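Missing here is one protein chain; the remaining ones are kept as they sit in the complex.
So, chain A:
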């Protein structure tokens, strides 16, 4: 196995609107290795790799490939140096077919007419996919693919463009455990065949299992490069977060009266789509966290949408005890009733990505009259409140209160959502994958808030595909499978039994 340097980034500096994203970052990956780049959200991992992929231009520092200094004028130049990056937010043209998307990334698509090339490429795609161990239909439009399939297309796209240095940005964040394992095994084999793989991640487990080397980043700096097997997981966590983060441990709550009863909730099947919910029954009590586990795509999103009042027709009943059916309640009414919602889609459903932080925060209480009536806004009151909330809820990366919410990294965007939802008295909390894509510390902050809400007497429903999260937080655990809750467990729950209920059945 050759151990020559594949790509080296030396002394990289980069700032965005005066915010220093990278300062003196160094990174070296060798041929034949899987090299993990580990760090919290907003540590600068993606920025550094975007520089390696030619998407961003660094302000200072140099880039070496095979020990020769190169300047990348753009992604095309990076592709000529055989660097390919799979971004966290996939970059596929949705109406285009798989083959058309891949054709876009090719520098020279070969001879012949457009149709001939496309047909030839389709055969190559099938062959390459088979070689990597999965199947892809090259004529399907990208919009019709599942997240895991889209990721495979992204990987095929860079590989067929000839990439030998493969950068994967948070590849497992959107995958189920099994999918993630398959992916990482595939890229590991790819590295062993003589290529270089850079794995940008914040998941310790992936690093320990699959990486040959790991470089730790913290606050825009590269802290250390080492062999992940040479130190313990705890030490690795400490390096990443800078200080020892307390491990999540289950703390029991005290269960109160019943607060919400979901009765036989079903999706209304529309033309061409089958209803995902097939009769959900669920009871939530004050002072408890109910964890809903399950493999993604078994109706969790539809249930969350129905509960949070997002679009989607349903039959059945969602009864808020003492109030009535929630399904017809307006958003304003829901907020009056003390219902907090943390949707899975942070930038789409939870925040208005193009509005400022201050607007995103204050919109939550705009009806209450706290910020003035309809002819006037109390700007100063808003500013005081949001500044305090940002401090209390530890939202970082805020350069200005007027900056777009979209510019916050995942973890901080989630903290802003939580700050808004929990800055008033809540009785009922719906949280869907609240810590997905977050680093250890941000996830813990989210967990602490959910526990605090429960201890203050709220009923909390936690829908999560991360079984560890459910096991640490939940007082009761339900398992969702094929649009139903197929099993319920009280504490202490048997992990094996839960796992079985998740995959078994129908």
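Everything below uses one rule, namely that a contact is a pair of C-beta atoms (placed from the backbone, for glycine too) under 8 Å apart; a residue touches a chain by one contact, two chains touch by 3 or more; residues count from 1.
Definition applied: contacts and distances are computed from a predicted model.
For the chain that is left out, the UniProt protein name among "Sulfide dehydrogenase (Flavoprotein) subunit SudA", "Acyl carrier protein", "Spore maturation protein" or "ABC transporter permease" is "ABC transporter permease".
Checked against the full complex, the candidates A:33, A:100, A:122 or A:206 give a single residue touching the omitted chain, namely A:100. Only one residue from A:76, A:209, A:229 or A:425 touches the chain missing from this view: A:76. Residue-wise, the contact with the chain that is not shown comes from A:87, picked out of A:87, A:285 or A:334. Even with one chain removed from view, chain A keeps its contact list with that chain: residues 16, 46-47, 53-56, 74-79, 85, 87, 89, 91-96, 100-101, 103-105, 107, 109, 113-115, 117, 157, 161, 347, 406-407.
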